[in-house]
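The complex is shown incomplete by one protein chain, all other protein chains being positioned as in the whole.
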Amino acid sequence: MLLEVKELTKIYNVGLLRRKEIIAVKDVSFDVKPEMFLSLVGESGSGKTTTAKIILKLIKPTSGSIIFEGQNIEGINTLKDLRRYWRNVHGIFQDPYASFNPFHKVDRALGQAFTLLEGSNFDKESIINEALREVGLRPEEVLGKYPHELSGGQRQRIMIARCYILKPKLILADEPLSMIDASTRAGILKLFSKLRDEHKTSVIFITHDLGLAYYVSDEILIMYKGSIVERGPPHEIIEKPQAQYTKRLVEDVPLLYKKWSGF
Amino acid sequence: MIPRIIKDLFKIKKLDISLGIFLGLMLLSLLGSIIYPVDPTSVVGPPERPPSSAYPLGTDNRGRDVLAQLIGGIKNSLYIGVIAALISLGIGVIIGAISGYKGGLTDSSLMLMTDVVLVLPSILIMMLIAAYLKERNPIFVSIIIGVTSWPWVARAVRAQMMSLKAREFVYMSRIAGLRDIKIIIEDLLPNMASYIFMAFVLLMSGAMIAEAGLSMIGLGVTKGISLGIILYWAQLFESVRRGLWWWFVPPGACLVALASSLLLMSTALDEYFSPRLKGG
Amino acid sequence: MNPFIRFITRRLAFLLMTFFAFLLIIFALPRAIPGNPLASLLYQIIQQAQSNPDLVKAVYKKLLEEFGMDKPVHIQLIEFLGRLGGGDLGTSIAFYPRKVADLVFSYLPWSLGLLIPATLTSWVLGNLLGALAAYKRKTLTDNFLLTAFLTLSQTPYYWLAMILLYAFAVSFKFFPLNGAYSPGKTPTLSIPFILDMLHHYVLPFFSIIIGAMGGWAIGMRVMVIYELGSDYVSYVDSLGLPDRKILQYVFKNSMLPQITGLAINLGTILGGALITELVFSYPGTGFLIFRALSTLDYPLIQGTFVLIISTLLLANFIVDLIYAFIDPRIKTGYVGE
Partner (left out) sequence: MPILETKGVKAYYSTPLGYIRAVDGIDLTLEKGVILGLAGESGCGKSTLVNTLMMNVRPPLRFIEGTIILDGKEISSMDRSMLKKNVWGVLVSLVPQSALNALMPTQRITDLVKDVVMHHMNVSEQEVVSMAKKRFEELNLEVDTLYRYPHELSGGMKQRVVIAISTLLNPKLLIVDEPTSALDVSTQKQVLKMLVDLKRAKIIESMIFVTHDIAVLRQIANWITIMYAGKIVESGLADDMLNHPKHPYTFSLVNAVVTPEPEVRNRGLASLPGEPPNLLDPPKGCRFNPRCPNAMEICRAKEPHLEEKSNRLVACHLVFP
């Protein structure tokens, strides 16, 4: 097993006037096998992003544990260990505009990958160039540019290029396509499959779009209000949803080849 | 990014004008003693003379040269303004940054302290402290102003910090295994730079006005000169009622010009950097 | 618990804590500063004993008693708080044997009479002009108004007072040079006296109005610009609501910070228009505080400051109440996000 998530819970305290507990993630357990494309589907506020951030060690869980290759990641604390972990478990976020610091050239995001790689004599330039070509970008078109000079699709491809440099064992992709135009989405989506096929990378694909999840995943987890309500292979989820929420979800997603009744 | 911003900034007329006024007065104070080598503290002529070719801005009640005082006064006022602003900024940024980055109990207690200082009127505290000090040199005055006017900076920096640290590029740097200090320097601070600069500018104009206010009630520097001190002397010796306009008009006008050019500068920057104000 | 009461209780606790912190500062400062200013003041008084031995001795005794310099610090603190709790602000040195509270209340009416009307007028004018500038954004009017506001807001009242005094009392002798009424007259409610008083009133009044207006206007202008750019404005605009109505909405939403600003501002009114009163020799509390500071009349400094801070905190509390009443989110106990 590559990654095991066990009874993960995260509670936030919020409130303008009185403190109130918000349970973002409640008793979430699942596991990820090598070379698996797993989708985490839920509406906003369902806890899917929180789960991803906990796995990426960006925030601490309230309780529960995450075991990566047999090791509880709670014990990973030194910078050296953290770097090894992030080399193996990397992330891509929703907003390709916010993923870049506007004050630095996009090269920095790629160069940062080398802090995670062990050893020191890399031919950084050729590694970066090769990674960019892998994701369908011409290095001379994007290198040396500031983020605002590139389109959302180009930026998201650069983020994926960073994963091509690292070749992690697991990628957490948090809504990587939600801000990308539909007509260019497929090209970027294929890059994830390619990473999996060529480098045996597992992908946890976080999305609110059941259609995308259905299209790409080996397995789908449906999250609702912080809990996993259903899991299974895509066609089973779509054809024979069990949980109440999933049934409603499947029923309410607008389809291209079928019309809703009563409209 | 940065060269583009600077180029854009120079296109803003408000900014050019305010920068021009401010730098002009600053240069006058720095180079003034070379161009106009008159000692502001020594008696150079008859008292209370109106402006003439010998004394471009006349003389005060003891026959000291007002223009020379003005040059020295601007310099000291700017000095106090800069030092006080740096002190406030330092305290404000450190408290705000720690509070925003750490969160939790540290945040709550630091913000409680900030709120207390924010509610107490800084001018009263300044007066209290100053009143009990016998000797007040410019550094003391700067410290008094600096330690009482930081709370709003702390609050603003905290808010910026909290929103920035949840931005995705910060996450990207974190999962690239960058050290906290590097993230703060490379990711967080540059994105607050314009803000911090604006805060500095506002603190500086505030500090210069506060200095003048303290001086006017006799709580300014006890040795040396400043725009406030000139005004204080002018007030003390009834310059207004006796019609000695050259004594109190120039220092006040310089103070207003310095402070409002700084405020105009920050307004222009604010309009440039905050999209909602910028839009049509 | 009712969210409204909870909010108010928390703010009240905070303000009381702040008040206590301030009392500690007031108590500690003269005692903590190297060279102990109190001790040196006592020393000075002893040295002056030749001129009027009886009076000086009385002052000395009173000071010792009120500051309790010979007792341990914690006893001093308890006594200090105890006296304040009993409403005793101490006895002035400079105006011996008058009590501080008594002095403040004889100077206060002049400050209130000057500042309340001037503050309200400048507030109203500033808000209207600020809203006008925002409405006329990116036109010549706005550019002119904004420059004027910026400059005015950075112009100290007292310098403006000096300029006005020089222009209208020295160069053109339209108005008197100083005081709140002509020397030799005693305050009565007669028509001639009131006219004389108003004559003295004009210059200080206008110097405060003009000086304060810029700050209010700048605040209002930014608020209105922000509100005009908000989504709800473009929505009601697209529903055909007339500009006048939209401006009403925007004005209403922009007023809250301005109202609270006004309340805080009125909270400091007890301190008078410190330096402006000095310039005009206007007999308000500002003038009194100046006397206290320049003669190092510690009891008077402490007493006036305690009074000012009390009204200021009270104003803060009123602001919280206003917020709680106006802001629907507090009324309904809204919990964020």
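Here the chain labels run A, B and C in written order, and each chain numbers its own residues starting at 1.
Criterion: a residue touches a chain if its C-beta (ideal position, glycine included) is under 8 Å from a C-beta of that chain, and two chains touch if they have at least 3 such contacts.
This is a predicted model, so every value here is computed, not measured.
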**Message:** With the missing chain put back, one of C:Pro72, C:Gly87 or C:Gly240 would touch it. Which one?
**Reply:** C:Gly240
**Prompt:** Which of these touches the unseen chain: A:Glu7, A:Asp181 or A:Asp197?
**Reply:** A:Asp181
**Asked** Which listed residue, C:Gln76, C:Asn253, C:Ser294 or C:Ser310, touches the chain dropped from view?
**Response** C:Asn253
**Interface with the undisplayed chain - residues on chain A** = 43-44, 151, 153-154, 181-187, 189-190, 208-215, 234-235, 238, 248-250, 252-260, 262-263
**Hidden partner chain, residues of chain C it touches** = 230-232, 234-242, 245, 249, 252-253, 326-329, 332, 334
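As a working rule, only the chains that are shown with their structure count from here on.
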**Message:** Using CA atoms only, can you tell me which chain is the most central one in this structure?
**Reply:** B
**Asked** Looking at C-alpha means, what's the farthest chain from chain C?
**Response** A
**Prompt:** Centre to centre, by mean C-alpha position, how many angstrom separate chain A and chain B?
**Reply:** 47
**Asked** Can you give the whole-Å distance between the Cα centres of chain B and chain C?
**Response** 22
**Asked** Contact residues on chain C for chain B in the complex?
**Response** 14-15, 17-18, 21-22, 25-26, 29-30, 33, 35, 37, 40, 138, 146-147, 150-151, 153-156, 158-159, 162-163, 165-166, 169-171, 177-178, 222, 225-226, 229, 268, 271, 274-275, 278-279, 290, 293-294, 296, 301, 305, 308-309, 312-313, 316
**Request:** Using the touch rule from the top, collect the residues of chain B that touch chain C in their complex.
**Result:** 112, 115-116, 119-121, 124-125, 127-129, 131-134, 205, 209, 212-213, 216-219, 231, 234-235, 240-241, 243, 245, 248-249, 252, 255-256, 259-260, 262-264, 267, 276-277, 279-280
**Prompt:** In their shared complex, at which residues does chain A touch chain B?
**Reply:** 53, 56-58, 79, 82-83, 86-87, 90-91, 93-95, 98-104, 109, 112-113, 115-116, 146, 148, 159
